[in-house]
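For reference, the structure is listed below as structure tokens.
Of the protein chains in this complex, one is absent; all others appear in place.
Letters A, B and C mark the chains in the order given here, with residues in each chain numbered from 1 onward.
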Amino acid sequence: MTDSTSSVSHLDLDESKKTFLDANELILNMGPQHPATHGVLRVILRLDGEKVLGLECVIGYLHRGVEKIAEHRTYTMFNPYVDRMDYVAAVSNGLGYCEAVEKLLNIEAPPRANYIRVILTELNRVASHQLWLGTHALDIGAMTPLFYTFRDREEILKIFEKYCGARLTTHAFRIGGCQYETYEGFEKDVKKFISFVAPKIDEYEELLTTNRIWVERTKNVGTISAKDCIAYGVTGPVLRASGVKWDIRKAQPYAAYSKFDFEVPTGQNGDTYDRYLVRMAEMRQSLRIIQQAVDGIPEGPIMAKVSKVMKPPVGEIYHSIEAPKGELGYFIVSDGSTQPYRVRVRPPSFVNLQALDLMCRGQLVADVIAVIGTLDIVLGEVDR
Amino acid sequence: MEPVATTFFFYLLSGLAILSGVLVITRKNPVHSALALILTLLCLAGLYLMLYAPFVAGVQIILYVGGIMVLFLFVIMLVNLERSQKEKQFNQQWVPGILAAVALGALFVTIYIKGGALFVRPEIRFPEAENTQQVGQMLYSNYMFPFEIASLLLLVAIIGAVVMAKKKI
Amino acid sequence: MPDDTTSPAPPPEGGPKSAAEPPVPSGATAGSPSPVPPATPPAAAAEKPAAAAPPKPAPAKPAGPVPVVWESALVAKLKGQFGSGVEALTYLGQNYLQVDRSLIPNILQILRDEEQFDYCVDVTAVHYPKRERQFDVLWILYSFARNERVRVKTQIAEGEHIPSAVSIWPTANWLEREAYDMFGIQFVGHPELKRILLPDGWKGHPLRKDYGIIQQDQEWVQINLGIESGQ
Partner (left out) sequence: MPDFITNYLDKNVHVTPGEYGSPFWALVYILVVFGGVSMAVVCMNWLERKILAHMQIRLGPMRVGPHGLLQPIADAIKLILKEDIIPEGADRFVFWIAPMIILLAVFSVYTVVPFGPTHAITDMNIGILFMLGVSSLGVLGIVMAGWASNSHYPLIGALRSSAQMVSYEVAMGLAVISAVLMTSLNAEGTGTLSMIGIVHAQYAQHVWFIFKFFPLGLIAFFIFAVAMVAETNRAPFDLPEAESELTAGFHTEYSGLRWSLFMLGEYAAMIAVSSIAITLWLGGWMRPFPNLLSGPTWDLAFSFFPALTFFGLAGMTFYSTMRMPRHSFFRVQTIGLGAFGAVFALIGLILLLPGVNGRIQDIYWFIFKIAVFMYLYIWYRGTFPRYRFDQLMKVGWKILLPMGIGVLMLTGIVALRTELWDFMHEALRRLVHV
């Protein structure tokens, strides 16, 4: 709890406009140890009573220099590191990285590998959204959804564990395809999971969607317009909830996404409630994609021909995928050696977090919590 | 129930009330003063109870201690305490102070000496069991008009407060 | 930041002159196990890029794809407006514009206002210490209307300034701060250019090639964290 910090200077309001009633402004330091900042985010709030006049995010507590590490590892060796950025959606991170390097190498993963990738990535999206829902609801004060979502997420993690042996930081994919063939009964497990989780999503909605308190806490809270979303580079469900129907899976399909039939759910108001609805709908769409992928998974190899020592030609590439949080991009520069010359990660959480100030101004302290939750940030990805 | 140790409790409560009353004006920290004031008010409630006026005692607790003093504390916590602690606490106007004290003392002494004559029928007291009902009866019969006037005054005060606090109506 | 030269014109003498510290920290005590194995000397990785700078990949490998000239209405328009300062190329199906540093705020403004590149995906930089103009600064842009990505690249030298894009895309705020934090690139006109991921008092810019992988600001660690060894 610091009373004043030099870094909040830009939050100062016009001194001449203050009356003696406004004099008692409070600088509240939220985090880095705070139950609702989803990790080690520090937010310096400038309050008038409970109203937020402005805020500043202080990040970097989890900075591990992932981009620097990449320059000193071979392409293959760096692959597991990306899982540690957005650790709740490790599979998506791996997919983005593998596809970016594949593009740089000018190879393509075989169709079967692409299907497996889609299945696992979409499962991961469901898991990530479930974790988001649980923690977001907990922030708003509803304890129970957390346990429900964790129970159901467990089934996804079990599938991951059976597939590749890891639950969280899966390292499921390799450059050029997949390392592992699906295990015996994989398709059965996935189908079972779909029929298991679909009614559970209804259950979450039953608890929250029409709950008066939930609606009051989320409607018209943290509203951001589509224009502001684009200006601030906000992507993912936050952008879609503001009414922009944009999903990289549709706009610039990667992996096998062009083969599936799914909707891009959007909202209208861009408030916390719409973002909640969009994510709930996204979970259902993900299940649809998984169902189609499992039904149509082709036979064939799962690994493209890749030499053991990867030396991509000199050049640079930017490739992005639709991670659960938004656009996850990798900008890779190759100097022709076995190690990337530069890897730049475009983290969705980092960019989305930037809009927090805009979304919270004029709201109450309790709304800051709701907005941090609804942005669905993972500090591992923000700080890298 | 017969009262127990009445004299003892009377002096205990009065002593506490005076002591905490002194604390109210001598504490530098306004929060401490407010707490001492709460103690004073609670002692007064106890004295009312001893006068067989449980209703007044209950209202004293609800209104003064539970309501008004909480709002007092509320306000005190919001003002700048550091500044108020540096300010000089006592007003140095000795002459008017002594005069006022003497006048008040004279008043007390007069009442103590001539008290019996000033108050008519001092033996009247409401039985404890029916005190509340009696108060209610009185308020809604003999003292209906003053009661309503008081409520009107409070209404005016409420509206005035809202008008003053709200920048735009 | 040691460099406070205001004139952008004189290119530095070449080679890393600032923040030149030994890649292996000397203060490492033998007892404390280093989390990272002794790194590949940065020089090994840094030797090649000088020759292999993307704009003119001279020794193109036989199998590898080569950047080809990108022709489009957009390019034609920009070339017509800015002349030789703009070079448009395509590599692996991804378009990029190699532009002169002096064109920077204008070309970005035009891309947003007239060409609907309304979404700034990323602002970042790449360090080529052997090059005369050491840094590539990149803007990755996307247009919702055209569903098209384009990269704008420019080269700046150590100590040179570059106009900030915050007024064009607010999202550039943190991204530029990160580029400043990691590379020490000065964005002029940025509302609050300070470190974002590293602590405020940190010395050095870690993503520069001359910053070793296990190097860190030992003085900062000793002062702020109270760790004697500084690791």
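We adopt the following convention: contacts are C-beta pairs under 8 Å (C-beta built on N, C-alpha and C of every residue); 3 or more make two chains touch, one makes a residue touch a chain.
This structure is a prediction, so every number in the text was calculated from the model and none was measured.
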Exercise for the section: Report, in label order, the displayed chains that the undisplayed chain touches. Expected result: A, B
Exercise for the section: Can you work out which residue in A:Gly141, A:Gly185 or A:Gly296 touches the chain that's missing from view? Expected result: A:Gly141
Handout entry: Hidden partner chain, touching residue among A:Tyr163, A:Phe193 or A:Trp214
Key = A:Trp214
Completion exercise
Per the touch rule stated above, subunit A touches the missing chain via residues 1, 26, 28-29, 34-36, 50, 137-144, 146-148, 151, 207-208, 211, 213-214, 216-217, 364-367, 369
Problem - Residue ranges of subunit B at the interface with the undisplayed chain - result: 1-2, 4, 29, 31-32, 35, 38, 54-55, 57-59, 61-62, 65-67, 69-71, 73-74, 77-78, 128-133
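Operating definition for what follows: only the chains that are shown with their structure count from here on.
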Problem - Whole-Å gap between the CA centroids of subunit A and subunit C - result: 25
Completion exercise
So, in whole Å, the Cα centroid of subunit A is separated from that of subunit B by 61
Handout entry: Separation of mean Cα positions, subunit C and subunit B [Å, integer]
Key = 73
Exercise for the section: Mind listing the subunit C positions that touch subunit A in their complex? Expected result: 36, 39-40, 45, 48-49, 52, 54, 57, 60-61, 63-65, 67, 91-92, 94, 118-122, 124, 126-127, 138, 140, 144, 147, 149, 151, 169-171, 173-175, 178, 182, 191-192, 194-200, 206-207, 209, 211, 213
Fill in the blank from the handout: Counting only contacts in the complex, subunit A reaches subunit C at residues 7, 10, 59-60, 63, 65, 67-69, 71-72, 103-104, 106, 230-234, 244, 246, 251-252, 313-318, 320, 327, 329, 331, 333, 335-337, 339, 341-342, 344, 346, 350-351, 353-354, 383-384
